[in-house]
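This report refers to the structure that appears directly beneath it.
Every protein chain except one is present and positioned as in the full complex.
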Amino acid sequence: MNKTPLNQIHRQLGARMVDFGGWDMPVQYSGVIAEHMAVRTTAGLFDVSHMGEIEVSGSQAFDFLQYVTTNDLSCLNDGQVQYTALCYETGGVVDDLTLYRFTADRYLLCVNASNSDKDFAWLEDLLKKTAFSDLTLTNRSAEYAQLALQGPVAANILAKLTSTDLSAIKFYRFVEGQVAGIDTIISRTGYTGEDGFELYCPAEDGVKLWEELMRVGQSLGLKPIGLGARDTLRLEKAYALYGHEITADIMPIEARLGWITKLKKGNFVGRDAMLKAKEAGLPRKLIALTLTTSGVPREGYPVFCNGREVGYVTSGTMSPILKKGIALALVETAIADSDQPLEIGIRKRQMPAERTTLPFVK
Amino acid sequence: MRYLPHTDVDVQQMLDQIEVSNIEELFSGVPADCRLKRPLDLGAAKSESETLTFLRGLAEQNTKTSDWDSFLGGGAYNHFIPAVIDQLVSRSEFYTAYTPYQPEISQGTLQAVFEFQTLICQLTGMDVANASMYDGASACAEAVLLTIRAGKKRHKILLSQGLPPQYRETIATYSAHLNIDLIDIPLQAGVTDQVELQKLLSDQVAAVVIGYPNYFGQIENLGSIAELTHASGARLVAAVSEPLALALYKSPGELGADIVVGEGQSFGIPLSYGGPGIGFFAVRKEDMRVLPGRLVGETMDKDGKRGFVLTLATREQHIRREKATSNICSNQGMCVLMVAIYLALHGKQGLRQLAEVNYAKAAYAKEKIRQLDGFSVAFSGETFNEFVILCSEPVAALKQRLEQQGVLAGISLGRDYPDLKNGLLICVTEQNSQEQIDRLVAALAGGEA
Amino acid sequence: MNFPEELKYTEDHEWVLVEDAVVTIGISDFAQDQLGDIVFVELPEVGDTLEEGKTFGVVESVKAVSDVYAPVSGEVVEINEELPDAPEAVNNSPYEDGWMIKIKLSDPAQLDSLMNATVYQEFVEKD
Partner (left out) sequence: MMSTEGRGLVLDENLLFEKSQSGRVGYSIARLDVPAVTPDQSLIRDEITDFPELSEVDVVRHYTRLSTWNYGVDSGLYPLGSCTMKYNPKINETAARLPGFTDIHPQTPEALNQGALELMYNLQRDLGEISGFPAITLQPAAGAQGEFAGMLMIRAWHEANGQKRHKVIIPDTAHGTNPASSALCGYEVITVASDGILSKEAIAAVMDDDVAALMVTNPNTLGLFEADIRGICDLVHERGGLVYSDGANLNAMMGISRPGDIGIDVMHFNLHKTFSTPHGGGGPGSGPVGVADKLIPFLPVPYVVKEDDGFKLEYNCPQSIGRMKSFHGHFGILVRAYCYILSMGGEGLKRASELAVLNANYIRARLEGEYDLPNKQRSLHEVVFSEEGLQNDCHTLDVAKRLIDYGYHPPTIYFPLVVHGALMIEPTETESKQTLDEFCDVLLAIAEEAKTTPELLKQAPVRAKVKRLDETAAARRPKLRWERG
């Protein structure tokens, strides 16, 4: 199994480890709920070094990326980050990612751990098939350790270790600076819905960065956070997770990701399929549901309307904040747009669920 | 009638001995208002040749895996069956015998079952195996009941959504009225989501049930799941619907499973439209006395000669009645024999080699299909002889298109997995030649098969 | 068949040896004889609390199972660890090696309702 540079630390901290898409990762330290609450109230530190990093550089890097991703690169300046996606010709999603622009001809793609090899192969494939010449793809996944520092007091903690003016880094922007004397990409991004940073540093410095952050963060309530809370946190904010809301079988425009799908920017992989689908009218749409009775909706459970199956749950959990079962579900557009009552099929019973505006936790 | 030996003379002599004047009198205990006052409407008896002709007529209307290119799996597998098996199980000393209650004249059955129990233990990496259950699904349901019995006050069962749907449905039937709380563990990339699993585990969970390989042919990381499960004090049940995989991959026992159940049909039992198959059931020594089903044990006779008997019978319904570990009172005797003979023939080397052939053929098909436009392989993880593809063409139409060309392409997943409406489960075994696989790929691509 | 004088007996054929607050419990010679060859004995765990008249264990022969009932209420302070591996002790030595559990009495008064050897002997003989 793959291990991140911080694997030993997790074990020393007594984390419970799981196989996460081939990576030996911490699922929890103290407990999912406690960790969840820490991130919402103070701060949490995540080891996300399993994420993949792919560098694209060269004079045609821009054109190539503009062609292979769904979002519009032209509205991106140096030092900015963009949430975007790679799609198949069918419009289905290869992966979702954050794209970092260093210069007009140097970019870094941060992709999902379990997809990084698939993504890299896919990009190489496209490169062969197309006319783009002057650019190089480099898989830098092994070179980086990545930590996510998230929560209301994240900035206060980070400030103790860097001279960089954090207030100058706005949301979805990044700078290259030093943290605890380590060269680090400081990115004001995250996957929790809280303020915070994602920090990229050389793999060999990962342990030191972690220890320094924990040292200065403890007094401010910083806790190590596992994948368990990472998932409940993102779901409360209704962030899509690959393999759930978006898959090879689901178009971003079906998954409320129209905002990263710029059909007007010109041709890109998957665009034709999406245009066609849009013309025909999208059959499915992602909606948010909250169970009005007890019970926990789970991925794959069917959604019913007047006894008829009209869709299924893509992600579901018990919200630690709301103390209710919450779910994202992909359902027939007509039903999604109507106000007809919906039920989620939990085993043989159908539990009433009401539509909720996103995100679940404001 | 050729099965009824009585001559009129016999009948008369017997009636005289009984001291009644006719057979009717023998039924005097049956009140008139309970009598059927007309003949049974079943038509007249058919001669042997008429019967066979009629049944052949029905048989010929069916689609034989031996004539078509079949890529159907999903819990029933098309493997080759050596001629030896039917020849031996056709010995009527085996198949016309009853459950071996009289050990002195049942040593053949008893030794064969004892050997079967041993073979299953070796294959699964467990300590004790019973004399078999009805099938994999019911064995899995019985395993769930065992963990509830043995789990003291624990009443929750976590079922991976990667368990075959028919297993999950059977478990639901068996546990309907026993205050058991069944909870699904979602999948991530085609395997049990361990993050979700960790969130669901608690001191109320009696067992975690995982398919190995799972319904999508994926090899689950049992070792890591076992650690999580045991950390919460629950039992790990591994359900194996394609046991040939156990000849290649680490055994569930080695990976920490507490109970291993599964379906043995792959080992020399014909598909027969899905039954009879055979369920196997293996546990650790600690659970020996809460095991359901029959057990054969070794002992000695008066002269100190080795012999075999049914043992630990006090677990069973004919003694414990409503307190029994199960209501089961049969095993799959004939199928036990088929499986044991199959395993004896293939042995240490053959079974491994056969598993490798299945793996290589499936890998070949998977790669070919991956390269087709309009198709993608659904999940990236390790698979044995089955895998899921996603089709841009509606699956129902696709399947019918291929049926026109004599290809049974696979099983649509839409009904059991709403999020895999475009999913097709494809199985490739040693029975599928390269030509067959290439035909499948060509047909999928839209060309002639 | 022998029924030691120093013991007290129940109608379910358990015997009780009273040593101040702690009592030792097993099944009588008559009971083991009725059951035949005993192949398995299931006992409670130390710390379990037993209620008079409620079953606390199981004794199995090849083709029969019978529950064993607590003659008195109390907490289990010791069990005969040997029995699971040597169930035959209950046949060969029902009153010594075949003892099953020791419990701390919660209500000594319950002892008064038990039979002495003579009464018990009459009881099994008219059975």
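Going in written order, the chains are labelled A, B and C, and every chain counts its residues from 1.
Keep this in mind: contacts are C-beta pairs under 8 Å (C-beta built on N, C-alpha and C of every residue); 3 or more make two chains touch, one makes a residue touch a chain.
Just so we're clear, the structure is a prediction, and the values are computed from it rather than from any experiment.
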Chains on display which the left-out chain touches in the complete complex: B, C
Chain not shown: contacting residue from B:Leu55, B:Ala231 or B:Ala397: B:Leu55
Of B:Ile328, B:Cys391, B:Leu420 or B:Leu440, the residue in touch with the unshown chain: B:Ile328
Given B:Gln204, B:Gln317 or B:Ser380, the one touching the chain that is not displayed: B:Gln317
Residue among B:Val296, B:Val339, B:Leu420 or B:Leu440 that touches the chain left out of view: B:Val296
Of B:Ile341, B:Ala378 or B:Val395, the residue in touch with the unshown chain: B:Ile341
Sites on chain C contacted by the missing partner chain, in the whole complex: 37, 39-40, 60-63, 87-88
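Criterion: only the chains that are shown with their structure count from here on.
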Separation of mean Cα positions, chain B and chain A [Å, integer]: 41
Inter-centroid spacing, chain C versus chain B (mean Cα positions, whole Å): 45
Intercentroid distance (Cα basis), chain C paired with chain A, Å: 65
Sites on chain C at which at least two other chains make contact: none
Contacting residues of chain A [partner chain B, same complex]: 1, 16-22, 24, 27-28, 32, 88-90, 92, 114, 118, 227-228, 231-232, 243-244, 247-249, 296, 298-302, 309, 311-312, 314, 316-317, 330, 347-348
For the chain C and chain B complex, residues of the former touching the latter: 40, 60-65
Residues of chain B that touch chain A when the two form their complex: 161, 172, 182-189, 193-199, 221, 224-225, 227-228, 231, 373-374, 376, 378, 380-381, 390, 392, 417-422
